[in-house]
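Right, one structure below, let's go through it.
What follows is an incomplete set of chains from the complex, kept in their original frame.
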Amino acid sequence: MARYGTQFGPDITFHEVPRCDWADPGTFAGADVVVLGAPFDGGTSYRAGTRFGPQHIRQASYSRAGGARPSLALRVDALRDLAVFDAGDVEAFSGDAERMVHDLRHAVHALAAAGVVPVILGGDHTIAWPDIAGVAQHYGQGRVAVVHFDAHADTGDVEFGSLIGHGQPMRRLIESGAARGDRFVQLGLRGYGPPPDTLEWMARHGIRAYEMTEIGARGLDECLGEALAIAADGCDGVFLSVDIDACDPAFAPGTGTPEPGGFTSRELLDAVRRVGYELPVVGMDVVEVAPPYDHAEITSFLANRVVLEALSGIARRRADARDGSRWDPRQPLLDDRRRDG
Amino acid sequence: MARYGTQFGPDITFHEVPRCDWADPGTFAGADVVVLGAPFDGGTSYRAGTRFGPQHIRQASYSRAGGARPSLALRVDALRDLAVFDAGDVEAFSGDAERMVHDLRHAVHALAAAGVVPVILGGDHTIAWPDIAGVAQHYGQGRVAVVHFDAHADTGDVEFGSLIGHGQPMRRLIESGAARGDRFVQLGLRGYGPPPDTLEWMARHGIRAYEMTEIGARGLDECLGEALAIAADGCDGVFLSVDIDACDPAFAPGTGTPEPGGFTSRELLDAVRRVGYELPVVGMDVVEVAPPYDHAEITSFLANRVVLEALSGIARRRADARDGSRWDPRQPLLDDRRRDG
Amino acid sequence: MARYGTQFGPDITFHEVPRCDWADPGTFAGADVVVLGAPFDGGTSYRAGTRFGPQHIRQASYSRAGGARPSLALRVDALRDLAVFDAGDVEAFSGDAERMVHDLRHAVHALAAAGVVPVILGGDHTIAWPDIAGVAQHYGQGRVAVVHFDAHADTGDVEFGSLIGHGQPMRRLIESGAARGDRFVQLGLRGYGPPPDTLEWMARHGIRAYEMTEIGARGLDECLGEALAIAADGCDGVFLSVDIDACDPAFAPGTGTPEPGGFTSRELLDAVRRVGYELPVVGMDVVEVAPPYDHAEITSFLANRVVLEALSGIARRRADARDGSRWDPRQPLLDDRRRDG
């Protein structure tokens, strides 16, 4: 097996799920989901450190290896109800963004083509370009909608003399046709950028961006419902891209470009759960976790839970599709019907 | 006096209240409340460090020693309106959980038997077993309801080959009859455990557990009101057990098993205030503060305030009982009637 | 030019706006706003470190120098729409509070007299005395209302044997007549002080203090609307004083006297935005940022955004006054009318 393993540190897997090699579908036969690390931080415009994201997100757990991990919110155990593998990292030399984009896209496409949901652990947000493009390469250009949680629009054009970087992936995706602007929803934007010409480019391409002031004034539930409807409209699948800086720096200090005024961790987890449960997710990434700036691993724990909660949503969605039940967030945890049902 | 003092660091007391010896009731004659430290972290399943909890909770103050500490929320000064003493720590060798459980239960029972409200500063949550069992030993098996704030149910059976540990105290209490499952309410549960068989055990014993998704969907006020009604129903007293990880790691990073998606500090303080004011509290513990993982002491400050706010609630409850007034959270701080009343 | 420069570290300016010398109005001709640093922490009663506040607040940015910084919330670029200069620091020897108070008041008055809005970066809250007194010296005693966000009332009388200190500036201002008590609104108070006699003094002078319990019970929007109406009633201008500890320690750990149970960063930013937009702000300070206690610069970033968001409010207020438009927080970010309008 040509598995690359983990680029930094020992070769571990997400919550100790089985290893596989993305280049060899036989190693993940029957998989629903394959986790892939992209330990790249060469594209960040400020603080580096996300290269350690995959390692820290994988191991952010206080439970013993191999045990049950039932979601109390959704009453499923995603790592058991779904067949999840971990393909290790793609080799990602931070000094060569172009090679990384090429190699990561190739790996993600291979996974999508094999019918699994790739879950990519970043790495800086540069990786969203190969992540989503790799999925679109399989499902068709413009066939995959994008739900994007972030403090930043990431729709810049050229930065530091490069078309590649963590501030520009969404532009590359829409320009190349991999994703459609009018099926691109963004939640959590705030702060003091992008500049007017970039906002105009975004408007021209029909992106729907929910800035935090609008979310505050209208309520997250209403905005999220609207956003999910846009994403679900006529697409073959949805890619969920979660920049951990969508959350306020209080909840996610371990990141490169922190912007005050963000979501609480509860809001983000609730939203991600809904995306997993309500939409046909065909790929996902979690990015911008920079462990050197974290404290007590709280950002890595949050990112780990973002993955688990999205997977739990997917698992519950599939379970409900099988048995016709419906998840009710108001149901008490120990209510009999849950275990009977 | 045989006072043991503080196990780590100099012999200080909670906000410099007078010292006493739990084994000698004469040293705390007339007391309403006695603080007791349980610097034990041998029962934690992950990060240690709570042994320094008692010291840090006691000294988390930016005010000069000996001054007034009036609660702005409740308009009482708990450390003056109540007679509060500090009995120092019980000797708690972290390498011998069994001895600690025995010795702490003995000390807590002595305090309860002397008619005071014991307030135990942990320490990991292992101590809830001796804390509540010690109180129940005085009031009667099953006569004390439990209000439990926590990210975790703490109802495991055997972990690391032991019946004792910070993941199991609630099971020991209910199994032994010290506490009744149907007068046991839990708020703040979330994440990826306990496993199904434990949840079944909990349901079977009638525990009412409020998971964060339910709290989010129904609102904390409604859930808390319901929970307090259950606790108040036919019991002789209530024990309040606050695991600081009920709060989100953003507010309480200094803890051993952080679980994202928790309460804000305001929610916890508001809830604790209500418990102190609305229920007949006969004992309390604050646990899982792990100073080595804290930043800028914010977790220790929060735990200190949890104690102060519960005591303020108790003090206001007693004052209102005396003069028939009633606390109104909407009343402006500088409203004349307060100081006239 | 007699510009003093920055007291600590290299001579930088807030977001690289042009330098000026407060003592030479010719250096800031045409200015709307002048930033001034007050790197003083000799008045703090607990943790020091705010002397590094001005430096860290000035440089808390992940954007390249000189670029656009459009407020996504308000659709203005305050640093371009307003003429903003940075006068460097006043010399502030922390060992001589009396001299600092004198010198800072002189500098602030000079700026106010020159018709600009002084924005003072603290430093501990001691500086609010010279800040507001300096402005009042120009506008007239009692002619400037004060909107004060803080966990603490800062209305103490004598502390550590001194009339000067970060717990007493508001008393000095009201006693001296610089500010009127009945046009002094405070939001965010909580915790265990001040003592009763100080509360009585506050009530006697007609201060309106919104404690967090009242804000929680009534809602921040309602309380803030009421507070702004008080401040706007018959005054010639408003001074906005933001103690960063108004926010919960989770959002602002880098401060000297953290009090759990505070605002979220979103609440503070929303409130500051409203003050800038709805009231005639004639001066502002941001205080109590203590970088040695910060983590990953999140407190400095928040303070930086508090300034930017207040300035954005002022800029939008002026723009709307010119063209008769009105800011709608519910308007989508990419809505055409914004860019057309």
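Here the chain labels run A, B and C in written order, and each chain numbers its own residues starting at 1.
The rule is short, and it goes like this: contacts are C-beta pairs under 8 Å (C-beta built on N, C-alpha and C of every residue); 3 or more make two chains touch, one makes a residue touch a chain.
Predicted model only: the values in this text are computed from it and were never measured.
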| note | One sequence, 3 chains in place; the complete complex in the file has a copy number of 6
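By our rule, only the chains that are shown with their structure count from here on.
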| note | The assertion on chain A/chain C checks that the Cα superposition rotation, as a multiple of 5 degrees, is 120
| query | Same or different: do the copies chain B and chain C touch each other through matching residue numbers, with over half of them shared? | reply | different
| message | Nearest whole angstrom, what separates the Cα centre of chain B from the Cα centre of chain C? | response | 38
| remark: For chain C, residue numbers touching 2 or more other chains are 248, 250-251, 264, 295
| remark: chain C partner, complex, touching residues on chain B are 62-63, 67-73, 248, 250-251, 264-266, 269-270, 295-298, 301-302, 305, 308, 329-334, 336, 339
| So in the complex, which bits of chain C are touching chain B? | 45-47, 189-196, 199-200, 202-203, 207-214, 216-218, 248-251, 253-254, 256-262, 264, 293-295
